[in-house]
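What you see is the complex with one protein chain gone and the rest in place.
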Amino acid sequence: MMVPATSAAPQSGAHDKVPLLELEHLQMLFPARAAAFGGKRGHVHAVDDVSLALAEGETLGLVGESGCGKTTLARCAVRLLAPTAGKVRFRGADITSLGPRAMRPYRKHMQIVFQDPQGSLNPRKRVRQIIGAALELSAGGSGDDRLRMLLDQVGLNPEHANRFPHEFSGGQRQRIGVARALAVDPQLIVLDEPVSALDVSIQAQVVNLLDDLQDEFGLSYIFVAHDLSVVRHVSDRIAVMYLGKVVELSPAEELYRRPVHPYTLGLLGSIPIPDPVVSRSRPRQLPRGELPSPIDPPAGCRFHTRCPGATDICREVEPPLTLYPGGHEAACHHPLNVSSSDIAGAVRSPAASRSSGSVVPVPPGG
Amino acid sequence: MARFVLRRLGSAVLVLFAVSILTFLIFEVIPNGNPALRLAGRTATPANIAAVERIYGFNKPVYVQYVRTMEQIFTGKIVSYATGVNVISQLKQALPVTASLVLGAAVLWLFFGIVLGLLAGLHAGSTIDTGISALNFLGISAPSFVIGYVLIYVFSFKLHVFPSSGYVGLADPLGWAYHLAMPWVSLAILYTGIYSQVLRASVVDTLNEDFVRTARAKGLSHRQVTLHHVLRTSLIPVVSLSGLDIAAVLGGSAIIIEVVFDLPGIGYYASQSIGALDVPPVLVITLFGAFAVVIFSTIADVVYGLLDPRIRVAGSR
Partner (left out) sequence: MTALLAVEHLQVEFRTEEGVLRAVDDVSFELQRGELLGIVGESGSGKSVTAMTIMGLTRGPNASFSGRAVLGDLDLVTASERQLERVRGGRVAMIFQDPMTALNPVHRVGDQIVEQIRAHQSENRRAAMDRAVDLLDRVGIPRAKERARSYPHEFSGGMRQRVMIAMALSCSPEILIADEPTTALDVTTQAQILAEIGTLRKELGVGVLLITHDLGVIADVADRVVVMYAGQVVEQGSLSDIFYDPRHPYTWGLLGSVPRLDADRPERLPTIPGTPPSLLRRPTGCRFAPRCAWRFEACSRPPALKSDDPETDEHTGRCWLDLDVARERRVVGGTLGLPVDDRTTAGGGAANP
């Protein structure tokens, strides 16, 4: 279960335990220049004031379309990137601005698995060397037994150790990537679209494997995905991002049953269902038009340019992330699927962006 | 665009400054580099030498000498220590010769490099490709003076069709081309080999691009696909390469060819000056070479931008 980073946990069961990872008002800007021959300069607002926390053993799904900042956020979380502003805490220790040397003890605890299993493995190294290099960093020793055990744990054979990455299929290469991450006995693994490049039947195999490994080793995952289909099966909580902001954050199943933000509803509606009758008859509300530029994001609610229900307030005031009873959070002036009692009990989430307004939604007509 | 060019010219000033200091210092530290010894003549007394040193300022600290020399270069007053002739006027005489040599050869090597490279790339793996590659490596590895002497032997001494040496000004275009034909070929053979190999690799890469498949799926003829899509895109690396190469040859890299064919160009002048440890011409030629490199690489980058719209707008996501 996850709590908003800065809160004293208003929901049930206060957590006296420190979360594994906390992100506080994290911001990441990249300089962007419009033209090579000297154009106007600006910043890509890749991640813009996001607060999240991850508990031990929990999986947080991070979902959004390209350009929403999910990958940047995940990379900041394991400090592959140094955020422009905000804090990253691992087990309560501030690791936001540690240099490479000071980061080293933390690196063992946090690993990352990339989307493209082809590109992230050195093509000139055998599997034995790829995983062996990681094993040397671990406390568990670097012997052949450990290697064999790791390969077995990810569903590969011992004889695979002497092969090169290109001799494997995409799914098997992704297993090698997972074995490499596991080799250092991490607590946290960031999975950056780990199955997006794989065939459907192989996707399911890898997702099930990740599930098993989590149970076996008590791992925490941040699972980055571009749509809401696969994350459902692995996540305890899901954060939906849009243009650098978290727009909705909810326990996993709740998000599918009761999406509050119109963008989440749009994402759900755009995923086809492999059943012609169901898929063609369901009502769909798809986001209109195109993603605005992250260099110059829209004022007010960033989604208002594509939202079917946008009104004046959406164009002027950035909606705060609002915490509804039950722990569902969403940043929308006109929330869907909430009762008037939900709205009565709603408070501004402690994880809300600093730039967002203070007005929480009011019941329709009230 | 204008800002980009200005920035490049700004950096050129820095490059020229660094190159001049480096060249100056090299002559300061090589043994027997004291020009006063030679200026004073064979039978000079120490007093003569000291006098020369005083007149020319060789007894002053290095940086004073440097500043003085630079001043003379940029006012056009610099004279050779070996001959006493004005260096700038010498350079002005040598430049048309070298420019004729380089530009003519560049036309040849670009034409043949592109034709051969395109042929080899389009037929990668075939006998055509293997044959062209073999020729290329022959051209790249054969020293240009060998090629030059072979040409002279065959076409001048045996067949008597081309003159073995000399330069005729552009006032007589036929004579100009007649005298330069063999130097052009000798110089172009090396670069034809290089350019053909570079373009071949680029063509092979481009052929695998999705947009080439799209071009074929559109129903374009083989010719249209090849010229408009494959060649157009593959030429991009060749353009940036040719900027640097033309500049380098212009700045004196054609020494060997000029010596072989007795062409009084910049390379020839440079080789003589270096042999005489004559600092002023070497310094001027080096600066000129560096300047040429900066100018031509800037031109190449501008052309590159025109050929590839992607680099005109960076940071598109």
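For clarity, chains are labelled A and B in written order, and residue numbers in each chain start from 1.
Here, a contact is a pair of C-beta atoms (placed from the backbone, for glycine too) under 8 Å apart; a residue touches a chain by one contact, two chains touch by 3 or more.
These figures come from a predicted structure and were not determined experimentally.
With respect to the full assembly, the chain omitted from this view is in touch with A, B. In the complete assembly, the contact with the undisplayed chain comes from A:160, out of A:25, A:109, A:160 or A:302.
In the complete complex, the residue from A:84, A:138, A:214 or A:270 that touches the missing chain is A:270.
Across A:95, A:130, A:230 or A:360, the single residue that touches the chain missing here is A:230.
Touch with the chain that is not drawn comes from one residue among A:97, A:122, A:162 or A:208, which is A:208. Touching the omitted chain from subunit B are residues 209-211, 213-222, 224, 228-229, 232-233, 307-310, 313, 316. In the full complex, subunit A contacts the hidden chain through residues 65-66, 151, 154-157, 160, 163, 167-172, 175, 199-205, 207-209, 211-212, 226-230, 232-233, 252-253, 256, 266-276, 278-280, 282, 284, 286-287, 290-291.
Methods note: only the chains that are shown with their structure count from here on.
Subunit A and subunit B have Cα centroids lying 55 Å from one another.
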